[in-house]
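As you look at this complex, bear in mind that one protein chain is not there, while each of the others sits in place.
Showing chain A:
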């Protein structure tokens, strides 16, 4: 059997291996150091008075009683902050026409969502701060909230200076759609899709500890955040501080999902309060504050239709998306990106000749929305794959066969989608075939038929998808945001032969640091335990974007690879100089410099000793360079697209509308898999969040835009007990842009799972003649309504 030794057979080969996360044991043992664990001398605790109304004028504020309370060091309103902090506007230049109003750290004359921070109290303890906040006397004049979604576009403008409530609109028409729908033999299916407004519930809530040191005139911010360098730019700009006077430190972060990459008024207000008081101020969002002030997302109403030929070939897709974003476009990433992604992505993984789309982004008097895991993808996939199932049913075709017929062929790359997305190389067909094999599609169909004969209603749902990862400057930087698309890694050889790595990508529990350690250890052929990784500190790492949009491994990993390779060259140069050998004949193997025959010639520790302590022994003029930094970003493609396919098998109880998940399958192609364990964890976690969207999670408001789901008993997140087994398979199509070949893996699970689950529910209900359910989450009540039982 031809089974040659591969790269993985070398000692200390880690790329492609399931190396456990080095921080897992520490975190599991309760030894994490989160922002709330930090206690600084003279530290104060912040509590916010938040608007009880969705929309109200602040007629007057009296803080005298709160200020007089024992333990209170300061109470501030917007007026106190205006001279210290400039307002911001969440727009980007490349979103033509995107508009928003200036927003500050606290509400000014008006509150525009329930939960908007109005005043901050800083006291010796959080309890005292809350006691004092309750004493702030505000005279409110309640105003009308905006009507829901599309109706808001017709209502009086929330911000009169913006003239209307249309924050952003975009139309795409590549031509041919109208005529394709008009063709006599076109089979046309259409549906209205609704995705529930939801939010990312991080185990550790948002947290910030701002420490203004007047003596040094320096602001140090300990922050539960994904992008420390961006936060530093924002604080420097809006608090008018020199860049060098701001340090942002992100220690352990207990989950982020995109929630912790935005500018939140209460966090800026905490920094301003520290500046005004000259003392450290800590703010930890409690769960109610999280639900009312963490960004929400996915509040979309989409009307869509699909034209298919009698042969099953797609002819055209048309969609109209209205999405609500709350009262402000969130700074600095803006709230137009999600809807824009929906327009860009819908239908893009199929061979689609014609595409027409319209997006309208509406202001609302609800919590602001912004980017959360898989931004726009779950909506685009639910719409596209929902239409595919409707078309299959209408054509009398098997839904798997219809998909297989229309997926972009694996040999058709590079490919440009109708909306202009460029795909370097995808494996849609191969991934879909593998999915059908993994789930044993035919056997499941037999099981489904057998169950139906017993009066048990099971359904199979399929969904293919693409996922945008490794974004370049085209995402944000081009629009003027202080968001770096490049990342940098420093790799330093220490005298004993171990290696210290510091990187601008960040760790929130997903294992970024493990991946960086693997890449470096692999290049240098040293045990991974000898690599120590530092992230999340603007004073201790190279400059870069941080971790978001599935970029940690693909971009941070490649910069680590390049840095490690450069360090390796420097190590071999020293060894060559000492041994009078040509460095190109030398290599690193298992902690040793080896010669061309693989024989050990010099230990790494000896290299380190010579390079640091005995430079006198080196040839004159030879300068060892054992700290190497390399920066990297993708240049040829604006994004590295990944792809995959998912399937759900479930059972619906037609009497109760309850759904029982029986199984879930995912095939994902994220290019080079650096750590299968971590990738599978990412996929499974993402699937679970997607299942949450499909079945459970929804931020609900009453008619006055009061949030009804402000606790974990009201906002239902998926729990272990209800989750199915999730089988994960891989196809690897490395990107040729980098040596590493890794693309992102963080969002694929969330992108595809809701569509698969929704399709499975409709498949289960098909023999019962139920109306189609295209509204997420598919709650028991919505299912019973579709069945006409309630």
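By our rule, a residue touches a chain if its C-beta (ideal position, glycine included) is under 8 Å from a C-beta of that chain, and two chains touch if they have at least 3 such contacts; residues count from 1.
Quick note on the criterion: contacts and distances are computed from a predicted model.
Participant: One chain of this complex is not shown here; going by its UniProt record, which of these names is it: "Cytochrome c oxidase assembly protein CtaG", "Cell division protein FtsW", "Carbon-monoxide dehydrogenase medium subunit" or "NADH-quinone oxidoreductase subunit L"?
Facilitator: The missing chain's protein name, per its UniProt entry, is "Carbon-monoxide dehydrogenase medium subunit".
Participant: Return the single residue from A:351, A:412, A:716 or A:739 that touches the missing chain.
Facilitator: Once the missing chain is taken into account, the touching residue is A:716.
Participant: Per the definition of touch given earlier, which of A:140, A:543, A:622 or A:658 contacts the omitted chain?
Facilitator: Residue touching the absent chain, from the options given: A:658.
Participant: From the list A:24, A:59 or A:127, which touches the chain that is not on show?
Facilitator: Per the contact definition at the top, the residue touching the missing chain is A:127.
Participant: Which residue from A:25, A:288, A:569 or A:771 sits in contact with the chain not drawn here?
Facilitator: Going through A:25, A:288, A:569 or A:771 one by one, A:288 is the residue touching the chain not shown.
Participant: Determine and list the chain A residues touching the chain excluded from the picture.
Facilitator: On the chain A side, contact with the omitted chain comes from 125-127, 130-131, 286, 288, 655-656, 658, 696, 700, 708-709, 711, 713-714, 716, 718-719, 721-722, 779-781, 784, 789-790.
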